[in-house]
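Report on the following structure.
Yeah, one chain of the complex is gone here, protein chain that is, but the others are all in their spots.
Right after this comes chain A.
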Amino acid sequence: MTDSKYFTTTKKGEIFELKAELNSDKKEKKKEAVKKVIASMTVGKDVSALFPDVVNCMQTDNLELKKLVYLYLMNYAKSQPDMAIMAVNTFVKDCEDPNPLIRALAVRTMGCIRVDKITEYLCEPLRKCLKDEDPYVRKTAAVCVAKLHDINAQLVEDQGFLDTLKDLISDSNPMVVANAVAALSEIAESHPNSNLLDLNPQSINKLLTALNECTEWGQIFILDCLANYTPRDDRESQSICERVTPRLSHANSAVVLSAVKVLMKFMEMLPKDLDYYGTLLKKLAPPLVTLLSAEPELQYVALRNINLIVQKRPEILKHEMKVFFVKYNDPIYVKLEKLDIMIRLASQANIAQVLAELKEYATEVDVDFVRKAVRAIGRCAIKVEQSAERCVSTLLDLIQTKVNYVVQEAIVVIKDIFRKYPNKYESVIATLCENLDSLDEPEARAAMIWIVGEYAERIDNADELLESFLEGFHDESTQVQLQLLTAIVKLFLKKPTETQELVQQVLSLATQDSDNPDLRDRGYIYWRLLSTDPVAAKEVVLAEKPLISEETDLIEPTLLEELICHIGTLASVYHKPPSAFVEGSRGVMHKRLPLGGDIGGSPAMGAGFGAAPAVMPASLNAPVGGGLGDLFDLGGGVGMPMGAYIPPKTVWLPAMKAKGLEISGTFARRAGVIQMELVLTNKAMSVMTDFAIQFNRNSFGLAPAGPLQVLTPLGPNQTIEVSLPLSTVGPVMKMDPLNNLQVAVKNNIDVFYFSCQYPISMLFVEDGKMERQVFLATWKDIPNDNESQFQIQDCHLNSEAASNKLQGSNIFTIAKRTVEGQDMLYMSIKLSNGIWVLAELKVQAGNPNYTISLKCRAPEVSQCVFQCYEAVLKN
């Protein structure tokens, strides 16, 4: 007798018939009927009408039938809450059953029924089951607490279930411990600050003991929970690592990956010179390689994770290039991921092998894979300089195959190679030009046009080539149109005599016949440039380009750190933080790697110390652009006093000295724009008009970014407030003091001169947050002679408030360390002219005097910077 027949009943009147069968006296018939109901439910038919009849079958000693009824209840109880109550009695009775399997079944099912009235009845049985003598019941009850919390969190707290759950962490049975850990971790996720999982050395020890004894799944729960713990010091960190490493030999890949996560995280705390650190690094490689012999889906998960690990700690797998070679039968998703990792691991030592492989791949069938392989060859050229020549010749070979998409992809990467190594491989241009006609993708067309424009002087028929594109100008994509416009202008600047007509043509196409504002604007700019100042045009259009960087696709370091904390999970597969794909409060909390352990050296910080979580660079979410000062303040988030410090206005030019014109003012930085805020008062008898302003050369090249906007004449005894945006691209001359600014203001009466001092914090730019590693390296790099120390007295802020306040003025706290009650804040500042200032601020609780050390390659600015600190902190 088979059960598949239940799937085939589709006739009319079925529900009616089922009803009759469910109420049958014969046990067998009843069971058959319930099976039919479940089958209909599975395929998506609505059988909720049978609710009372099914529930009637619940009172049975046949466990199989009971389970089926429970399954039905879990599905439909929510739609029939009143009816569901009928089941409560049976549940409560079952929770007292002498058979532990039935007790567990009852409590497990009750937790899945999301009906308030049932939930109320659940509390008492659950309380008993949590203390049941049978471990099977206890482990089921532990998960049930998480279920109940999902339905009614308040109830769980009121009933004290959380404490009972915490007690279960010390249970004698490893599976109970594992489930309790899983339940607590889940509950803790929705209460980020509850400290529910109060992890301390004692509880960690219990978890580590249970780790050796519980099922593979339990080991995963425990390891994932351990990963949230931050050890107190490097010694504790090492001892946990030692007890976790045996898991790397587990047959279950998820256990291995979760162990890798714990190790990667805790390793941050180990001093690098420790022997154990090196041992641990060596131990990590083999299990990661072994993951690649798992089933393809797991390989995919492993590869996505290895991609992160390789970025964070390239040393682990640097000798394992070969295992990432693509196999002919790998699924495409495995192939693409392997390719990615191959490029990351490519180095001078293995480049020959890598190139040989990539060349093979470029002849494969899957178009995406082939394209990626071709692109990879280009990236190798850019990454490993010694290989560039071989890469270029490989690409040329590929172009000879004439396979359309291979050729296009090759041309796109060759453009990047030209950018990286100018004046080296231009001999291949002729070959590229031969393939001009076969290019049909915008990116490839744009790349080719760029090449023609850039090297117009070496291509005899550059004008013909570009002209050929011009015919279908309006059918091209924007990318190609923009590139064509620029290329023709370049050509014109290089060979003005022969191409005048061509440039006229393209300019009119771009400006008159196009609807695209970007294209039109670029067209007009070129047109004006060419017509007013061809020399300037040459400087602009043919300017020297910055070299392109090697690694453009690296994951941004803070995200990478967060993802390392999520190894093995979906976040590590998507390479996105959980908040990007999880709804609600879960997973919104950002995880960070722990503080580093390189004690000693100044400043005493490891390569990967954690950022103080309260300090987020405000500039990230602030709109950029003038006049948006208010928005800037809003963009910062809660609890952060935002906005730069603005000194009070002072009188710069008294009326006596300026024939009745009084000028007072101050400086402010709003949304990245420096502004001089002036108050002009007319204390004379006659009207003042025709205001203008000019600056003398100054230390940082400050200059008015526009004319002084005084639109209406200023009558006697009238006051007007003007704010003047400033740029930092004016002529530079060192002043004394450094922040001195000499200003000339003109009106219809005379020209007046005054000088004022601006707070140097006006020049602190928004992207002044230095990478931690960079900070550390820079700090060591700057000679000690350049360090200056100052005292800030009578400041009553705690370190957190201080760092928030300073952040408002673009002084960024990169890390914070507490040593013997003394907070050390490490900060970075970037001036508008690119000078970096690094600072170490020592704040001792209860001591109003701060000590600050500043390090900078241009030590002259230190004094001014210190003044800023003082001004910002005390206001």
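Throughout what follows, a contact is a pair of C-beta atoms (placed from the backbone, for glycine too) under 8 Å apart; a residue touches a chain by one contact, two chains touch by 3 or more; residues count from 1.
Please note the rule applied: contacts and distances are computed from a predicted model.
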| item | value |
| --- | --- |
| Chain left out of the displayed complex - its UniProt protein name, from "Serine/threonine-protein phosphatase 2A 55 kDa regulatory subunit B", "DNA primase", "AP-2 complex subunit mu-1" or "Elongin-C" | "AP-2 complex subunit mu-1" |
| Option from A:Y277, A:Y333 or A:F695 whose C-beta touches the chain left out | A:Y333 |
| Contact partner of the left-out chain, one of A:G378, A:G453, A:G523 or A:G568 | A:G568 |
| Touch criterion as defined above, residue of A:Y136, A:Y276 or A:Y421 at the omitted chain | A:Y136 |
| Residue in contact with the excluded chain [from A:E14, A:E157 or A:E364] | A:E364 |
| Option from A:E64, A:E498 or A:E721 whose C-beta touches the chain left out | A:E64 |
| Contact footprint on chain A, counting only the chain that is left out | 2-4, 6-7, 35, 38-39, 42-44, 62-64, 67-68, 70-71, 75, 98-101, 104, 108, 111-112, 114, 134-137, 139-140, 143-144, 146-147, 150, 173-176, 179, 182, 186, 212-217, 220-221, 224, 243, 245-247, 249-254, 256-258, 286-287, 289-290, 293, 295-298, 300-302, 322-323, 325, 327-329, 332-333, 353, 356-357, 360, 363-365, 401-403, 566, 568-574, 578, 581-583, 586-587 |
